[in-house]
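With one protein chain removed, the remaining protein chains of the complex are shown where they sit.
Should a chain be cited, it is by its letter among A, B and C, assigned in written order, with residues numbered from 1 in that chain.
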Amino acid sequence: MTQYTVLIGGKAGDGILQAGKVIGSLFAGLGYHVYLSVDYPSLIRGGHNFCIIRIATKPVGAFNTTIDILLALDQQTITLHEKKLNPGGIIIYNSDTVTTDGEGIAIEPLLRRHNGRPIMGNTAMIGALCGVAGLPWSRISPVLASQFQKETELNLAIAQDSCLSVTPRLSVPADTTMRYPFFSGNEWIGLGLLAGGLDAYIAYPMTPSSGILHFFAQIAEETGILVYHPESEIAVILMAEGCAYAGKRAAVGTSGGGFCLMTEALSCAGQAEIPLVIVLAQRAGPSTGMPTYNAQTDLLFACYAGHGEFPRYLVAPATASEAYRFSAQALHIAWKYQIPSIILSDKTFSEGYYTADSIPDIISDIIPDSPQIPYSRPYERYAAGEWGISPLIHPPCTGEVVKVNSYTHDTKGISSEEPRDAIAGAAKRQMKSDALAKETDTREAVCTSGSPDSETALICWGSTRGVVNEVADALGLRIISPVVLFPFPKKTYLKAIHGVTRFILIEESATGQLQTLLLKEGFTITETILSSDGRPFPVESLLERVREIIHGQ
Amino acid sequence: MTQYTVLIGGKAGDGILQAGKVIGSLFAGLGYHVYLSVDYPSLIRGGHNFCIIRIATKPVGAFNTTIDILLALDQQTITLHEKKLNPGGIIIYNSDTVTTDGEGIAIEPLLRRHNGRPIMGNTAMIGALCGVAGLPWSRISPVLASQFQKETELNLAIAQDSCLSVTPRLSVPADTTMRYPFFSGNEWIGLGLLAGGLDAYIAYPMTPSSGILHFFAQIAEETGILVYHPESEIAVILMAEGCAYAGKRAAVGTSGGGFCLMTEALSCAGQAEIPLVIVLAQRAGPSTGMPTYNAQTDLLFACYAGHGEFPRYLVAPATASEAYRFSAQALHIAWKYQIPSIILSDKTFSEGYYTADSIPDIISDIIPDSPQIPYSRPYERYAAGEWGISPLIHPPCTGEVVKVNSYTHDTKGISSEEPRDAIAGAAKRQMKSDALAKETDTREAVCTSGSPDSETALICWGSTRGVVNEVADALGLRIISPVVLFPFPKKTYLKAIHGVTRFILIEESATGQLQTLLLKEGFTITETILSSDGRPFPVESLLERVREIIHGQ
Amino acid sequence: MASDRSLITDAKNTWCPGCGNFAIQHAFVSVVSELGKEGIPREKMVVVSGIGCHAKIADYLQMNSFYSLHGRTIPVATGIKMANPDMSVICFAGDGDLYAEGIGHLVHAAKRNIDVTVICHNNRVYGLTTGQYTPTSPYGFRGRSTPRGIHEYPLNVLDILLSCGATFIARGYSRRMPLLKRIIREAILHHGFAHVDILQICASFFNLTRYYDELVYEIPEENTTRYDTARELTEQWNYNDTGRIPLGILYKAEKPSIPETGELKEYDRMAFIRSLLDQE
Partner (left out) sequence: MASDRSLITDAKNTWCPGCGNFAIQHAFVSVVSELGKEGIPREKMVVVSGIGCHAKIADYLQMNSFYSLHGRTIPVATGIKMANPDMSVICFAGDGDLYAEGIGHLVHAAKRNIDVTVICHNNRVYGLTTGQYTPTSPYGFRGRSTPRGIHEYPLNVLDILLSCGATFIARGYSRRMPLLKRIIREAILHHGFAHVDILQICASFFNLTRYYDELVYEIPEENTTRYDTARELTEQWNYNDTGRIPLGILYKAEKPSIPETGELKEYDRMAFIRSLLDQE
């Protein structure tokens, strides 16, 4: 595989992420697979932000410890990252403020020539990158043009000036006609929800989930999606339940602290059978923790959150197309079973950017026609139905009343403390759980890749799959990575582990939470590689740790 | 064992529970072990309430399907409960309003004679019960006197009149000099917290935990306990954390819905290392469910509630003395390890009344001297310490600052996003978890009883132990009932199951939550007996179900 | 006028004898039947209730209902209204429910002037949990959590709502039936956030019949659109002292309200998605 790693660094407020995105989109537009990882502390100006952009000829979802091109907007970027430069690597830097060796761009005079604003220094850096990469201006200018939707001409002029001012040092091929869509994990989730038929998105800002709110707020007008940001997460989830009651498909998004506040209403959705999608984007905890860093430590909480027992559907996508597919699926399942679905993401996935190689056809592949179940009159909201699923209608409905209830209730939805109604309610939930488990235990529920004959499997879920992929490839190991986590897809997992004798769990937690879920189903883990520093594993570090385990025993 | 079962029934508002309590206390005062179970729907007046009072010569914590004496304040009590009467059983009833056979008391004229108020009809019924039981007035009058703290003379006169007016039909022995303390599960938990050194109790009312709030509110003045009921459960737990920071030992109490709202702050206690005790009294869910009926469905939620990973101590007492001991212990552990402790109760236990045969000596048995760990200056709140425990001081402290923080932090308590601080924090929590697991895996952590040689064990936790005890006795089976649930007392449990080949889990849930915890530790369950109707098992029903399983295979 | 029986379910009513909730239910049922005749069909109404004695009304009304959580009527109602601006959404809340657990939602509902009606069964006590103080209990109130009396003054909720921007503020009393009907009717018809605080007798834990009967008076129907008059009225009684207690619509104003019912557009979602996926 041909691949390049670009790192761009500077201060918060310098527009590092924006520049990274443009670079990523540029290469995605040239037919490359691209992964972008963003690292920033929780502050608004100053500090140090950087993006690593991995550009490759096959799908990627992780970064290396070494880089090929370093774009430095400030001196600190040099100090922190210079040592990662590969032999032959190139530094492109703002020569007004940074001293180092490489390709210096005098940004200030360049901008002055064009009457540009300071933030356009990024455009100059991007132009220089293209020049150094040896990309022909004729090939990149249309791709860049689509990236700068405001002040297009000005940006193009700056980029071109800068591009032509540097010496080409590489010759990155740009001859394909392919182009891959390139979005953040949050946006891929949003796109999947949109494709799945979402009507409303309600959220209170919380890193790393806010990107979904911003995405929907941006496209609300064009898509007719109702987008609202109310006073708290408690309001968020109950508004979503109100929407669902009135017949609109609603989703909400948050991170751990906000999710905590939603658990009472989650349980309400369980009792009252209100469909609902929650995106839970994990970050390093407990509590406020490190808001802009990663963790995979809310898995068991997501499985058991809310008092009492009720079915739920929990998925953790790890790639762009999984996010697209399973977000649509989560919505579909929630409405079909009238239960809450949880999409479990994490900082690395939500705020990383991914190209998708294949886009599932949501309408035909994922969401089969679910014909409205006919109901008998007078309508009873909780009437017995196949697999415990009652016909669902929404008010207004002439001559009928629709009563939903957080109390134990009879079939009409009226509160009851009768043992028979309590038993019937529990049985209904159990039937739904069973049917759900059966329906969702499909081939796609567990992603398997790597060497299918290896007796050693790397087990992982969520964003770590990106790096585990590369490690498994390098070592010839198998990968088993459940996407559906609850109800656990037992049959598919069992098939996936055929022939495996050694199970190495890789998880960004201190306790190895997937292990508890697996043990419950009768599966085992033989070793664990855990991490709690909030940073995704670079390929080389994980490789090292897996090697140690494999050779160390 | 000699035993009697008394059932008293009437409408909500008739004072059924109060009467039941007096009867229970009376027999406890005569040297009997007493268990009282209360059944009422969620309403204030009308409906049907009843208490079953089990009186025995050995410890009891369950009731039978049959009764010996039925006290009927209304006709519905006859309709609903008459069929449970044992052959030779006696009905005592208010002959003004109820028609049946047995010992009728014309309450209205009796009260008129003494100038009593209508609610004192209960006193007349109690007097009649004593008369029918053949208890000598001289023996019962001092015990009764201590029960009627208001209008003592009047109540005694009514009781005596009624007592002497009926024919003695039994001759219940009353010759011991023993007397057992008799309190509700909620009060036993309160007493344990009090003995353990509680300073403040903060709660928002929620059945079935409110009894603890009312208990502390009653004794606040005499004990100097700060008792406060604020605007919400979120306020409750954060006020408690404020108290803890300022050096006061605080506990809070709630049920599932309120606990949900506390989970964000629970996670905060985990990160900031704030000691805290939460009493979580389960009731039938999900959501509002059946507020006055039972369930054991919040076990896994309690284990994993709150985002991120942090140590917690979770206990589920099943007897009066366990509630006393482990509530004190929960407080002690919370403060020693600077972590949250959760006391997991349920409706049956919290609102049932129990005599205690032995009262552990809290001060010497449970709470060993924990000398203040010395600290070096300048004080650092999160300084490294043995087993990850930092020296804990409270402001004001001259020349020192005490900084606690919900963010990942350095040893001084200042926010940090450095990998090393994140790793150190996780390691600190892990060390505490390990030490905690070791310290709490003691003999008392798992209650074993029944036939020690039986290869079949009934596994249970919380309030079901009461009924499981009797079933195991009847069938010669072993009982294994963990009191400490998290961290799971693996060593003690392993010892307890020695020789057992068949494990029957009895749990009032639909999924058998303890099984998940056991599987995680490598233990198994062979069969489950579950229930979701919200009612505790009567002895006979459980006996039947266990028999079926044992003989059915 | 007798209650319209078709609006009542066959659920057993478990309110205590003498409870003020009966009057509230009766008044509401009358208004719903009346509005039905005037062209607002009951199908287009949804009742949202909290948790408490008051909330049982959801079980008793043969109407669309969402029996929600303690303190959470308002966000549920807001979601319903936003999803379908055609529905009339009425919250039945309790004073513990709404003014303690749920007060944050109330402030924000008034702020955004969401077009829902909130009816608070203000019995100034937690009924269903057997008698603790609430935010509107008077100074010194002895309840089960405060056997020695509270050391706090009650919230003057209507005065707060005026400050929050509510556009319809009314006070009723469970023993003044004609007024109750009128204000509930007006509240439902009001375009924007409407709040009705009903002094409701709790027969079992806090029976203030004599106190209220003596102090309440009905304000004249006019003049309710003036802000400063409204302020005088909300300040007149502070839920604590024995001043006179004004009943009626204390304030009524027009203000932009959400949701605004926009034109209905057709959206081609999949085309939009395809354009995004190709474009990037």
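Note that in this section a residue touches a chain if its C-beta (ideal position, glycine included) is under 8 Å from a C-beta of that chain, and two chains touch if they have at least 3 such contacts.
Quantities reported herein were computed from a predicted structural model and do not represent experimental measurements.
Colleague: Counting contacts across the entire complex, name the shown chains the missing chain touches.
Modeller: A, B, C
Colleague: Touch as defined at the start, partner being the missing chain; which of B:I119, B:A384 or B:V401 qualifies?
Modeller: From the options B:I119, B:A384 or B:V401, the contact with the absent chain belongs to B:V401.
Colleague: Out of B:Q75, B:S95, B:S415 or B:T442, which residue would touch the omitted chain in the full complex?
Modeller: B:S415
Colleague: Taking the full complex into account, find the residue in A:D101, A:E153, A:E221 or A:D361 that is in contact with the omitted chain.
Modeller: Final answer for the missing-chain contact: A:E221.
Colleague: What subunit C residues would touch the chain not displayed?
Modeller: Its contact residues with the unshown chain are 100-104, 107-108, 111-113, 135, 151-156, 159-160, 162-165, 231, 255-256, 258, 260.
Colleague: For subunit B, which residues touch the unseen chain?
Modeller: Interface with the chain not displayed, on the subunit B side: 25, 28-29, 146, 181-183, 191, 194-195, 197, 199-200, 202, 219, 222-224, 226, 228, 230-232, 234-236, 238-248, 250, 264-265, 268, 272, 356, 359, 363, 395-407, 412-415.
Colleague: Kindly note down the residues of subunit A that lie in touch with the hidden chain.
Modeller: Residues of subunit A in touch with the missing chain: 13, 41-47, 203-207, 210, 213-214, 217-218, 220-221, 227, 229, 231-232, 257, 287-288.
We take it that only the chains that are shown with their structure count from here on.
Colleague: Between subunit A and subunit B, what's the gap in Å when you average each chain's C-alpha atoms?
Modeller: 44
Colleague: Between subunit A and subunit C, what is the gap in Å from one C-alpha centre to the other?
Modeller: A distance of 41 Å separates the two centres.
Colleague: Listing for subunit A: what residues touch at least two other chains?
Modeller: Within subunit A, residues 234, 264, 268, 272, 406-407 contact more than one other chain.
Colleague: Would you give the residues of subunit C that are in contact with at least 2 other chains, written as numbers and ranges?
Modeller: Subunit C, residues with two or more chain partners: 51, 67, 69.
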